[in-house]
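This report concerns only the one structure given below.
Removed: one protein chain of the complex. Kept in place: all other protein chains.
Right, chain A next:
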């Protein structure tokens, strides 16, 4: 048997009879399986993909370089309805994505204050202004009736998507 000698500070050694024999190398990984984290981040590529500030930062930068997209007190200690609010958020984002076709420049910011919901959207100047007002009136009324609470929409227009960097 080959003498067992550990590498010490060197890299982990592989155990085998001899290094010359053509045998199967049973590669033993001595660490726990740990996949790379892929959630909510844009992989660095050749540098031709424009990303906004929101997309460019990974989720561990929340509260450091980023803010939250949805602000409510449901996740605080002693507060409830966090799950219902999350489902509402999903619905609101899908609704706005469909109602303003091709106009949303970035993710919505949803703020909840007492019983009101304020949707802050960054929109591109794709539609003439009176069409924006039509859609604003329509979505505010429909969502207010749907959720039984005042829903307000605040728009901010930008000429094109605001690029932070190219990844």
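Annotations for the structure displayed:
One rule holds in what follows: a residue touches a chain if its C-beta (ideal position, glycine included) is under 8 Å from a C-beta of that chain, and two chains touch if they have at least 3 such contacts; residues count from 1.
As a working rule, contacts and distances are computed from a predicted model.
The chain absent from the displayed complex carries the UniProt protein name "Small ribosomal subunit protein mS39", chosen from "Sister chromatid cohesion protein DCC1", "Calcineurin B homologous protein 3", "Trafficking protein particle complex subunit 6B" or "Small ribosomal subunit protein mS39".
Within the complete assembly, A:146 is the residue of A:61, A:113 or A:146 that touches the hidden chain.
Of A:91, A:133 or A:166, it is A:133 that touches the chain left out of the display. From the set A:51, A:69, A:109 or A:155, the residue in touch with the chain omitted from the display is A:155, counting the whole complex.
Taking the whole complex into account, chain A touches the unshown chain at residues 115, 125, 129-142, 144-149, 154-157.
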